[in-house]
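With one protein chain removed, the remaining protein chains of the complex are shown where they sit.
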Amino acid sequence: MQENEVITDRDNVLFEAGIKLGALYHQFTGSPVNLDTVDSLEKGIQESISVQPCVEKISVSINRDMISSKLNGKYGYCELEGRMLDVHITAIFKTAKVDVSLAFDTELDYPLMKIEKIY
Amino acid sequence: MQENEVITDRDNVLFEAGIKLGALYHQFTGSPVNLDTVDSLEKGIQESISVQPCVEKISVSINRDMISSKLNGKYGYCELEGRMLDVHITAIFKTAKVDVSLAFDTELDYPLMKIEKIY
Amino acid sequence: MQENEVITDRDNVLFEAGIKLGALYHQFTGSPVNLDTVDSLEKGIQESISVQPCVEKISVSINRDMISSKLNGKYGYCELEGRMLDVHITAIFKTAKVDVSLAFDTELDYPLMKIEKIY
Partner (left out) sequence: MQENEVITDRDNVLFEAGIKLGALYHQFTGSPVNLDTVDSLEKGIQESISVQPCVEKISVSINRDMISSKLNGKYGYCELEGRMLDVHITAIFKTAKVDVSLAFDTELDYPLMKIEKIY
């Protein structure tokens, strides 16, 4: 019988980093936003996710150009979409540390979550 | 046969006010929060919902005491719950204007949405 | 001084109907979906919102054509968007009853919430 693999700090930090990105995305996409309020939404999201376990550093930036192009003349706002988000998180778990990101991939036409660096 | 009722501005403003409270509640409850980040979450929520149609004024306040009592020693954060929210919205639709609120009702043990005033 | 208006059952039922639509929209948009799973998402949403106060009847239908056109070859799923939703709710509050809807308005290019009928 094959042994179960030992779970390392590296395994855990990558798992935790994934949780943060999935949480951020599905908690906050759909939020109403326009160019006057994008600053406070960015800050609200960034600080909210920063309190979760294993988050050492987080930056959240929302693409203003995409908001502009979505603004409906009649209504003057749009919804936060995953493709508008540019997020960088540094996560730590005991001895392990990683950088992960969420950014719109124009080739794939998809808001891609990616492991950027394992320290 | 009974005629369908004419839909008035008053009808519409109450419908719109309800939409805002339902949206706010289900968009943002679940957000991670602690006492260091509650300010930016409040502001982010308030400004986000302010851009929606018919919102003339909105104030969002999150109960710090409830956050404190929920804080888990090990993790140092909790999730935003509906009962923590105190929200006041003034909505307008053409000639009609109303105040509505979301506040925790201790007797009902329920985060109650209510029409406060019809102008 | 002008008296505050008396709040009627009709006022309350419209407020409650709005809450339901706002809640549904912001709770469930963003959910991953494809043509194989759209049935269970529809049913899950419909039954979830049906348990809320004042909901007498609710039907939720998700536009399959919009899902098809969004499906990304590489990933095979998309996210539920507000524009995909067609929702009809009959709400009651004591003596008052209304029909409201959420449906994509092609002219406005906007997922419109509307009062359909006041009984």
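Note that the chains take the letters A, B and C in the order they are written out, and that residue 1 is the start of every chain.
Here is the rule we go by: a residue touches a chain if its C-beta (ideal position, glycine included) is under 8 Å from a C-beta of that chain, and two chains touch if they have at least 3 such contacts.
None of the values given here were measured: they were computed from a predicted structure.
Engineer: Out of all the chains shown, which come into contact with the hidden one?
Structural biologist: Contacts of the omitted chain with visible chains: A, B, C.
Engineer: May I ask which residue of B:G18, B:G44 or B:G82 touches the chain that does not appear here?
Structural biologist: Once the missing chain is taken into account, the touching residue is B:G82.
Engineer: Over the whole complex, note the residues of subunit B touching the chain we left out.
Structural biologist: Touch with the absent chain occurs at residues 25-26, 29-30, 72, 74-75, 79, 82, 108-110.
Engineer: Even though one chain is hidden, which residues of subunit A still touch it in the full complex?
Structural biologist: Output for subunit A: 4-5, 7, 10-12, 14-27, 100, 113, 115, 117-119.
Engineer: Touching the missing chain, which residues of subunit C?
Structural biologist: 23, 27-28, 30-34, 36-37, 40-41, 43-53, 75-77
Here is the rule we use: only the chains that are shown with their structure count from here on.
Engineer: Would you mind reporting the rotation angle for the C-alpha fit of subunit B onto subunit C, rounded to the nearest 5 degrees?
Structural biologist: 180
Engineer: Tell me, please, which two chains come out on top when C-beta pairs in contact are counted per chain pair.
Structural biologist: B-C
Engineer: Using CA atom averages as chain centres, what separation in Å is found between subunit A and subunit C?
Structural biologist: That pair's centroid distance is 28 Å.
Engineer: For subunit B, what residues touch not just one other chain but two or more?
Structural biologist: 23, 27
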